[in-house]
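What follows is a single structure, written as structure tokens, with notes after it.
One protein chain omitted, others in place.
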Amino acid sequence: MAERTQLIHHYLRHNKKFPHVYCAGCGHGIALGSLIRSVHALGWSKDEVVMVAGIGCSGRMAVYVDFNTVHAVHGRALTIATGIKLSNPNLKVIVVMGDGDALSIGGNHFIHAARRNIGLSVLVLNNNIYGMTGGQCSSTTPLGATTTTTPFGQMEKSFDLVELAAAAGANYVARASAFHAQGMDKLMQATFTHRGFSLLEVVSPCHTQYGRKNKFKTVVDMYRWLKESATPLEQYRKLSAEKAKGRIPLGVFVDRDEPSLEERYADLRADQTAQAGRR
Amino acid sequence: MKKQPQIQLDRFEICLSGLGGQGVQTLGKILGQALALGHSYYVTQTQSYGPEARGGASRSDLVISSHPISYPKTDKIDLLVALSQEACNRYFGLLKPGGALMVNTSLVKQIPTNRFLGLPFTDLAQDRLGLPQAMNTIVLGAITFLLPFAKRTVIKKSLEETLPAKIRPVNVKALNLGHREAEKRFTDLPTQWGGEESGD
Partner (left out) sequence: MAKPKKKSGREIFALGAEAVVEGALLAGCSFYAGYPITPSSEIMEGMASRLPGTSDGVFVQMEDEIASMGAVIGASLAGRKAMTATSGPGFSLMQEFIGYGCMIEAPLVIVNVMRGGPSTGLPTSPAQADVQQARWGTHGDHSVIVLSASDVQECLAMTVTAFNFAERYRTPVILLLDEITAHTREKITVPTPDSFEILYRLQPSMPPEWYKPFEETVRGVPPMPPLGAGYRYHVTGLTHDPLGFPTQRPDEIVALLERQFRKIDQFFFDIQLADEIETADAEIVVVAYGSVARSAQLAVAQAREKGVKAGLLKLKTLFPFPRTKLERLAPHCKILVVPEMNMGQMSREVKRVNTGQFAVRTINRVDGQIITPAEILKVLRRR
């Protein structure tokens, strides 16, 4: 306990910006805990970590942690992070976004950052809803779900974040769940240390804005659902299509080792400088 | 570039016009660069072009003066070079009285005046060099012959500084070809350039 308190005091702006905005039962706090444990386990100094966050519940995370923190405009966290990483590749740049942030308003930036394979550690906290603005549907809201802007049920299909990132060219793609905190720690550390664009999707329940309207009576019901439907990827791949339905595969989906954009750029610059020297 | 002595000019205006892809802009750049850096004139080179990279209208204008130039665009043109029929039709009206018209007779078949300087530039590039892309440099050679204030050595230097090494030799050949052909054909040269306007 004492050790945990010390960690909290070391990494959180505990004297400035608490209590936080997260509702009871929100998965974002669990992701924040995992993030701090991961940074601590990796032994990074707070000065070398930059957190860029978007707008929304996930975006507020940047206020709480004692890193270099940038709270971007809605959907554009990746663009700012790209500028930071290219300007100083030594910085550990962590980008935190929500599903609406990363995939709706920021969808274009998301696929292009992945395609560029820029060395960012990207966390998308997917709660299938616009939480902060009052529970409107997002591009990951499941078909049929009720939200304040789909009072008759969502009729659009939702994005599969993992498939999207993989197809766009991300070097590392994984999914964790807020129920499986220890598993999340492992995946988060891998995400932070992998070269190139590394994505971790965190399935994060939002009972306040999503669960209540979609037949989850209590927060506990949401976590029970998460516990029961989450399946390790290896097992999931063995399931028949029928059995796989409704399950959430967790694990590492993509693990490539292609050079990142900033590495390629460093090579180009070395090459250009050498040429200039010869001239 | 080494500085050359210069003839006094007060807003001598050249309009180079043709089709997109004919190298009009490059031609303007090389000529302007030679006059500005080699001959130490004040030069403004402006351009107008359509959305097309190939075909469509393309125009590059130069104002050359011994004094600083305020208005950068051409106003009353002393030399109009028209490399296509469309360009000739469109810009002939901008030529000032006493100004010279030089046309590419390979493509300009209807010439709005009897007083013009014509060379079949497209055919020359194809037949004599086997390289249609060098047409603009042949034009540059002919212009060099026409302009009393442009030295061939200076133009050649500007050409060589602008083009990549690989295509330099053929373009020097093209420049000389244009100059030679102009020397042969252009016997009735305008004499009043840079001075008083004369009625036609």
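As written, the chains take the letters A and B, and residue 1 is the first residue of each chain.
The definition used in the following text is that a residue touches a chain if its C-beta (ideal position, glycine included) is under 8 Å from a C-beta of that chain, and two chains touch if they have at least 3 such contacts.
No experiment lies behind these values; they were computed from the predicted model shown.
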Checklist entry - Which displayed chains make contact with the chain that has been left out? => result A, B
Checklist entry - Who touches the missing chain here, B:Q47, B:T113 or B:T153? => result B:Q47
Item to check | Residue, one of A:S34, A:T82 or A:S177, that touches the chain absent here | outcome: A:T82
Checklist outcome for this item: Among A:F67, A:Y172 or A:F197, contact with the omitted chain is made only by A:F67
Checklist outcome for this item: chain A residues touching the chain left out here are 16-17, 46-48, 50, 52, 62-63, 66-73, 76, 78-88, 90-91, 108-109, 112, 261, 265, 268-269, 272-273, 275-276
Next on the checklist: Touching the absent chain: which residues on chain B qualify?
Outcome noted: 28-29, 32-33, 36-37, 42-51, 70-73, 75
